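First up is the structure itself, then whatever we jot down about it.
Omission of a single protein chain aside, the complex is shown with its protein chains in their original locations.
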Amino acid sequence: MERENLRALLRSVQEGETDPDEALSALSGPAFIDTPNARVDLQRAVRHGIPEVIFAPGKTPAQVVEVAKALREAGQSVLATRLSPEQVDALEAAFDDVGHDALARLAWLGPEPVRQGKGTIAVVAAGTSDLPVAREALGVAERFGNDVSLLADVGVAGIHRLLASSDTLVAARVVIAVAGMEGALPSVVGGLVDKPVIAVPTSVGYGAAFGGLAALLGMLTSCASNVTVVNIDNGFGAAYVATLINRLP
Amino acid sequence: MERENLRALLRSVQEGETDPDEALSALSGPAFIDTPNARVDLQRAVRHGIPEVIFAPGKTPAQVVEVAKALREAGQSVLATRLSPEQVDALEAAFDDVGHDALARLAWLGPEPVRQGKGTIAVVAAGTSDLPVAREALGVAERFGNDVSLLADVGVAGIHRLLASSDTLVAARVVIAVAGMEGALPSVVGGLVDKPVIAVPTSVGYGAAFGGLAALLGMLTSCASNVTVVNIDNGFGAAYVATLINRLP
Amino acid sequence: MERENLRALLRSVQEGETDPDEALSALSGPAFIDTPNARVDLQRAVRHGIPEVIFAPGKTPAQVVEVAKALREAGQSVLATRLSPEQVDALEAAFDDVGHDALARLAWLGPEPVRQGKGTIAVVAAGTSDLPVAREALGVAERFGNDVSLLADVGVAGIHRLLASSDTLVAARVVIAVAGMEGALPSVVGGLVDKPVIAVPTSVGYGAAFGGLAALLGMLTSCASNVTVVNIDNGFGAAYVATLINRLP
Amino acid sequence: MERENLRALLRSVQEGETDPDEALSALSGPAFIDTPNARVDLQRAVRHGIPEVIFAPGKTPAQVVEVAKALREAGQSVLATRLSPEQVDALEAAFDDVGHDALARLAWLGPEPVRQGKGTIAVVAAGTSDLPVAREALGVAERFGNDVSLLADVGVAGIHRLLASSDTLVAARVVIAVAGMEGALPSVVGGLVDKPVIAVPTSVGYGAAFGGLAALLGMLTSCASNVTVVNIDNGFGAAYVATLINRLP
Amino acid sequence: MERENLRALLRSVQEGETDPDEALSALSGPAFIDTPNARVDLQRAVRHGIPEVIFAPGKTPAQVVEVAKALREAGQSVLATRLSPEQVDALEAAFDDVGHDALARLAWLGPEPVRQGKGTIAVVAAGTSDLPVAREALGVAERFGNDVSLLADVGVAGIHRLLASSDTLVAARVVIAVAGMEGALPSVVGGLVDKPVIAVPTSVGYGAAFGGLAALLGMLTSCASNVTVVNIDNGFGAAYVATLINRLP
Amino acid sequence: MERENLRALLRSVQEGETDPDEALSALSGPAFIDTPNARVDLQRAVRHGIPEVIFAPGKTPAQVVEVAKALREAGQSVLATRLSPEQVDALEAAFDDVGHDALARLAWLGPEPVRQGKGTIAVVAAGTSDLPVAREALGVAERFGNDVSLLADVGVAGIHRLLASSDTLVAARVVIAVAGMEGALPSVVGGLVDKPVIAVPTSVGYGAAFGGLAALLGMLTSCASNVTVVNIDNGFGAAYVATLINRLP
Amino acid sequence: MERENLRALLRSVQEGETDPDEALSALSGPAFIDTPNARVDLQRAVRHGIPEVIFAPGKTPAQVVEVAKALREAGQSVLATRLSPEQVDALEAAFDDVGHDALARLAWLGPEPVRQGKGTIAVVAAGTSDLPVAREALGVAERFGNDVSLLADVGVAGIHRLLASSDTLVAARVVIAVAGMEGALPSVVGGLVDKPVIAVPTSVGYGAAFGGLAALLGMLTSCASNVTVVNIDNGFGAAYVATLINRLP
Partner (left out) sequence: MERENLRALLRSVQEGETDPDEALSALSGPAFIDTPNARVDLQRAVRHGIPEVIFAPGKTPAQVVEVAKALREAGQSVLATRLSPEQVDALEAAFDDVGHDALARLAWLGPEPVRQGKGTIAVVAAGTSDLPVAREALGVAERFGNDVSLLADVGVAGIHRLLASSDTLVAARVVIAVAGMEGALPSVVGGLVDKPVIAVPTSVGYGAAFGGLAALLGMLTSCASNVTVVNIDNGFGAAYVATLINRLP
């Protein structure tokens, strides 16, 4: 049961619409379901306000479906990241209402998320090659109930394109800046806004990019003070933290 | 002129208490002062809500004093980080009202900051050796007008000490977790709260700590999704971002 | 001939049940058998108390079978690690009584091992992705005659799950802690028990995990003093040392 | 109060020699003393069987003395590691009965430790330059109540010297092998004994030794299965784990 | 003898003002002078158009003076880089006409250089801490006979300051971009001009800057195609190549 | 529209041959075309003098064709780098006049480029394995309108082969030196010419070559002062900068 | 023409058996043959005493055959290293007399080599996984005309096996020591002999072996002074140098 559902339930009890005993049984469902291959946390949504998300790598298509079923049966919405095409196929074979963003490698089940954030999360990506990670961040933030905006292909070597969109950045409550290669985008973005900027290095680039290391080090040593960093290609993590920030009352 | 002063000025104009021309001359002071060794940004406080801060390394004691005087003359409060004892002595010789935290290597001039944040920033440090960085974060956050709390010496090898203080963590609006060596503290803290956790690796440790690299990598690969990371020993940067988050309306 | 068999033989001589000359010929078997592709140590069990184990990578399925046959013909039990499915198939085609743990990539031949340890070896794993390595450690320890216990999916970002199982840890004579990503689990476990903790970093994780480097450095710089470390993914080595410790009189 | 003292106290209560109330007040001393610069854990000896040890780097001589006094006043023995000459001088000025090993950079206060281990801990060092770390391991193990033996200057390039001493190694319950440069010693030692070998890489060497990295990697990839590794130069940690192993009943 | 002098000499011969035999003896001076500590190349100026430059580190003050004298006696101008204050003092004690830039750690002897370049070399520096390297590049380029311009303190986190000066960049024939920390400046500059940009990473920064590695990797993976890179802190090398480019006919 | 075309157009207007309104409509074409997968910059040729180039990795064959069509429809020539055989096939299926260099992984469409450089760009390659990168540099430079020359298989371990061709090097206006393994070629070449040398490390080599790192570090620390460096395998970037240098008036 | 053939030719001229003009035409063959894909050095055997060797990686099977034909037509023997099975098949299809060692990935054409060395080259390998590299060294040394001996599977964790064969080592004129993982073998071998030891690190091992880096660093920092090192897996290079040493008069 998700936090918004929980809040509705409790209000319903408060207003006499729901019998406390009914509420009790709704709330006293199991905390975990142990599937053969994983322990699925069913009350994470209650505890953290964000339901458990399926990280697909290392799971067989059948295992992904198995966890999705467990979550859905517990009344939770489902979100899966880093899906292979085979895993997506398995989900679509098992469920009728799979939402899917192929570039972002995301899929989800369930109704449109309730808008919970107070502002907009802007995702800005340096190059077209960074789009899979940027779209992962965007899609996850959207499924977590945030208003989102995307600025793509605004690398620092064409600074005017970025500046032309600075209104979008300034209007955001928190910015996610995604870049590979030299990873300079968060520094420039950080100088344009006075909001938190979450930098996501990507593994895009060759040679001295060293799989994202160049971008990672560049972001950690950014001359802009409002930049924090997550792991290479970790669009999900950036969206997660941005969601927490956006929900702050 | 700081943003709060600016707001007061503008309200005063709005309410007819100040003549627009007077306000104009107050606002039309120079944007920068070029001292012989640095360009000091005098309107940063207006643009970003946080005044320019003096990063002391690489400056002579005389240069630190010089920049401090320029800021003060422009009506700004002064905060300096990573001060050597000689730099502190020079500040104390030049000004009457220097505040100073020797362990944190911070000094400041000017009145108590106006409280601007909406909640508390909790700083949690793994070991006593991490205290200089933790206290830098704490002191900077305080000078930026935040309510702060400090949990020290609560490393993960004595997990009960950390758990005993989890109320403090849960009560915070944003948490700064400071740790050297294996840098495991943010992962544990991240599991205890559903707020943003800003992780600061420190250069504490020897051998395979590699000057903070072990802690840095550990924090970037944290199994907790609500953790973002700043540069090694960058207590200032963590406090800066935490301040932005804490000020979000 | 394994050490327990040897001890039985010697006691039998001592008690007059076996003629010394017979014992001599039993003991005077060859020390090594040179198969076409490897020299198989047949007296390792006598010298070290633990028989030679087949490390499968780099061997063809036929070579794995060949070595297994040589060991078995010398009266030894057989244990093979890091088996590919093809290698397992070859073993099952060649022998009737193959035991097999697919997740752990282990297979074995021969009777149930004699219990030789004095206490229990507890294996604790941070995430489900760490299970193959944890199960390798578990299975090897079991085949070496130890009582074992397994705690899975008890990462430090959900510290209460680990604490709920601390009785199992405290009851163990030696603990093997397996974790990828930031590798923080051994530090927390080390603080909970006053027994030796053998830390196994895994190559689980992406980006700044750098194939297990982050976990490795984290474990080497652990703030818990009772932690020692083995190579990345080396569940076998951890079980080997834990066995030696558990057999100490 | 140390564990052995505690055991004596409890036996004394059991046998009617001590009044339970007296015992209570003895046991109800504070768990921690907060000195101005550190929180000193006074019941670690009871909880872990090994008292808190002062890690001297980063502390002023006065702080080292301060912590030593707090421990002594709580009835505990004192052991300090990695002491500078100035810190030793301060201890000797403050206490009458300082024991000191300059090469090992150790000092201690209090009576001879009670022998608690079941066997001997052998410390073996590759070169004379590795002696400070080896002697740290040796001295710490001794202060923790173990019987110890030392083999020095038995590097693998003169393998006969090591083999000539193999009786000492075989007789030990656990071996600590200390080596810098290529760090090959633990591999050879591991092949000679069937006991746990704790490898300590040292920062001895230049150029491609990279401050101990060569030795560390060499030990982690040892072809001997009974080797585990601690941090570079961490003689203390090796002695700590060896003590735990040696005390196993 | 420098190239310009040589050209004058040859023209003088051509026009009958100088006797070929005289020219011959002027030209037949030694190619090298072997001082006790170095072989000084006296015809480098003729061969490469740029005289030998004294790289001061590792030389005693007396050796610096010794080489300077050898060059001057051969009729060459003198330029020395990376001078310590002691080396500068020694030069000033030995010669009357020492030019000196303390921040750039440069000194020189001899007349104003002849202007030889076809355009201007613009040097642009990210932060005040990068100024020593930027000024080295500037001063060397100036002594090599180029028109130069300097833009300081125009880091990418305050992009408007850089854009405000883009005329200067666009007017240059070649740009040297100097930056530490994340080293993003050359990428932005490279997008603003269609001239060659020589990027100089500096060792400015701490933690994950790793002594200039972050900036170096960032520059090598720049998303701007007109960027090439020299070694960390190598302002001299950047000026050398920029001079060659600026002299191209 | 490319710069040379633009110049012709403007001259035509100047000379009354073209009506300004016609010219206006020619010039007022769109700056970008947004294809479904990328934003194609159509005025880059006007702004930088070099048209946009298609970097093929990460694009499907269909996407490569799509961008090529957009460029061609805008009247631009087309150049694509790092093409897979499948991408080349797709181009050849879609267009009649595809030029192609399989070893260099290049393809292009459009008429022979107008010669624009003032001199020759010499490309020199150490070994036959470096040829793909060297040929990429060569082919790109040629398509950008430069006269080019190639010296192949002139590694430094056979120095006489290189010296035998030094006339070609000395005659060039700028040299591109391509080498893997130890990457020593640019240092030797840099000593032979007094022109800018652009060094391209390649990923050729095994073991301690570490994917081009050895060559990269070697080139960055070259003892020749006229060497600058681009990313590993970046033949395109070297050709781009060499073109800018060669076009300098 | 190989050096031994050359010597025979010259002697034949000296003794009047061959007409100088005939010899001239034999000697005046081309120095190089440019095949479409490589320049083949035909006089390397004369200049260096060792003919050109085909390094197969990166060549198509057809290219390997092409170079082999060029060498053979020039009267040279042929040796190819690092052959894939496909490349071997192509050679065997093209020539009747291909010699082949599949484990070593070597093939050769031509008569048995003339014995030229003065002593024996001993190749010693730590584990069975190191055999491909050891056999490459062995086979190359053999084809270069050396007497060779091989000690396999004598790792340092079973030191007695190595010591039992020390006679073979002591009898050699030069020793090649091949080892992966911790790479300790050369240190032990170096202590047993007073001849040059050429150490070959292999990429055998996982985790902290880092593809041979651990072994490489270990060998470079060997405590034995008679050890030099070649690149990871470079059995060929070790054999080459050993051959030069063995031929020294």
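Read from first to last, the chains carry the letters A, B, C, D, E, F and G; within each, the first residue is number 1.
In this section, a contact is a pair of C-beta atoms (placed from the backbone, for glycine too) under 8 Å apart; a residue touches a chain by one contact, two chains touch by 3 or more.
Since we're looking at a predicted model, the values are computed, not measured.
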{"item": "Among F:P61, F:G110 or F:G127, residue touching the chain not depicted", "value": "F:G127"}
{"item": "Among E:N146, E:N231 or E:N246, residue touching the chain not depicted", "value": "E:N231"}
{"item": "Listed residues F:L213, F:I232 or F:L248, member touching the removed chain", "value": "F:L213"}
{"item": "Subunit D, residues in touch with the chain not shown (by the definition above)", "value": "128-129, 152-153, 158, 204, 206-209"}
{"item": "Residue ranges of subunit G at the interface with the undisplayed chain", "value": "47-50, 118-119, 173, 194-196, 198, 216, 220-221, 225-232, 236-238, 240-241, 244-245, 248-249"}
{"item": "Subunit E residues touching the omitted chain (full complex)", "value": "37-39, 41, 57-58, 201, 203, 211-212, 216, 231-234"}
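Just so we're on the same page, only the chains that are shown with their structure count from here on.
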{"item": "Approximate Å spacing (C-alpha centroids) for the pair subunit B, subunit G", "value": "62"}
{"item": "Centre distance in Å when subunit A and subunit D are each reduced to the mean of their C-alpha atoms", "value": "47"}
{"item": "Cα-centroid distance, subunit A relative to subunit G, in whole angstrom", "value": "56"}
{"item": "Subunit C, residues touching no fewer than two other chains", "value": "158, 207-209, 216, 220-221, 231-232"}
